[in-house]
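This is the structure I want to talk about, given as structure tokens.
Removed from the display is one protein chain of the complex; every other protein chain stays in position.
Which chain is which? They are A, B and C, in the order written, and residues in each are numbered from 1.
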Amino acid sequence: MKFTTKQITVRYSETDQMQFVHHSNYLKYFEIARLQWLSVLDISYADMEKEGILMPVVSAFTNFKKPLFFGDHFQINVILRKIPTATIEFDYIIVNQKDEVICEGNTVLAFLSPKTKRPMRCPKTLLEKFI
Amino acid sequence: MKFTTKQITVRYSETDQMQFVHHSNYLKYFEIARLQWLSVLDISYADMEKEGILMPVVSAFTNFKKPLFFGDHFQINVILRKIPTATIEFDYIIVNQKDEVICEGNTVLAFLSPKTKRPMRCPKTLLEKFI
Amino acid sequence: MKFTTKQITVRYSETDQMQFVHHSNYLKYFEIARLQWLSVLDISYADMEKEGILMPVVSAFTNFKKPLFFGDHFQINVILRKIPTATIEFDYIIVNQKDEVICEGNTVLAFLSPKTKRPMRCPKTLLEKFI
Partner (left out) sequence: MKFTTKQITVRYSETDQMQFVHHSNYLKYFEIARLQWLSVLDISYADMEKEGILMPVVSAFTNFKKPLFFGDHFQINVILRKIPTATIEFDYIIVNQKDEVICEGNTVLAFLSPKTKRPMRCPKTLLEKFI
């Protein structure tokens, strides 16, 4: 399954003195992308958290190809490669307004149970959207 | 009452493409300063939060005199001008390694009650430390 | 003169453990608002910087009325109260999706000359747009 975010504009505060976006911001961009996807699938992560389900990131990988500059626009392609189990794994490709691949990434997130705060399987309501 | 923080070093990620610290970081610096002070007064803000007491910022003012650059070191002087009531107000002066005044600021914080999430008076344990 | 931004969505990474947006982010929101305005007026701040003109913030004030939560949407009203001179001053009002006033703020920015990095008067190209 695939999803593409709306266009996002680089914020001035996301740059550093190297004159382009600080690499830590890409993890925030990936987060925006997967939450936007959930939202489009009609899953409110805010509501999931209110029920006590947390989805912490357990690993993250990013491969930076080209910089993003202040004022650039970009979109993020998100890919779900396999059916979620106790974790959910997304691939990301960020593409700028010139159709250049800016970076590729991957994150693995776990599901934590509301009561025990221990790992649990992917909630059914979420699983149903992805299969 | 007055307090001076330990020396803090500017982080690379705090700069922006203007080649110095992004102005939003000063609010984070002020926060470090007042929490360091509470900690020195043997008040754990983490414990206060666990008891449900929150201290949101209700207003903030910052006057920027000179930039802070990557690698600069600075200290923050914090001043409590009056006895806390339903709010607590701090003044801040940031001074760099050359003893230059970098910025001056002020924040007012409220106390929110654990149960009602409504404003409450400054908790006694905290008040005692400040009088 | 007045300007209203497009709708902006609160990002997860902008919250802190108090469960709402960390107050330092409002300065980033104000920045987005004034740069969006410049952009709509057909002024590229990126180009201004390439010509060497910098617009550092010299003071900032924020008055927080209500919190913004993850997933909230908001717009920022920006007001220019007087004709820019060696500084330019904006007022801001952030309003959420329920039409609640979230915060009010004000920033003063200076113009720094490309060569001397000393204060200069508002560049003519920019001034023309505002009068």
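Here, a contact is a pair of C-beta atoms (placed from the backbone, for glycine too) under 8 Å apart; a residue touches a chain by one contact, two chains touch by 3 or more.
Just so it is clear, the model here is predicted, and its values are computed rather than measured.
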item: Interface partners of the hidden chain - shown chains only, full complex considered; value: A, B, C
item: Identified contact with the non-displayed chain, of B:Phe3, B:Phe70 or B:Phe130; value: B:Phe70
item: Given A:Leu54, A:Leu80, A:Ile93 or A:Leu127, the one touching the chain that is not displayed; value: A:Leu54
item: Sites on chain B contacted by the missing partner chain, in the whole complex; value: 11-13, 28, 31-32, 35, 44-46, 69-71
item: Footprint left on chain A by the chain that the document does not show; value: 17-18, 20, 23-25, 27-28, 31, 49, 54, 56-64, 67
item: Residues of chain C in contact with the chain not shown; value: 12-13, 15-20, 22, 24, 70
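In this text, only the chains that are shown with their structure count from here on.
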item: Central subunit by CA centre of mass proxy; value: C
item: Chain B and chain C: spacing of chain centres that average the CA atoms, whole Å; value: 23
item: Whole-Å separation of chain centres (CA-atom averages), chain A against chain B; value: 32
item: Residues within chain B bordering two or more other chains; value: 17-18, 20, 24
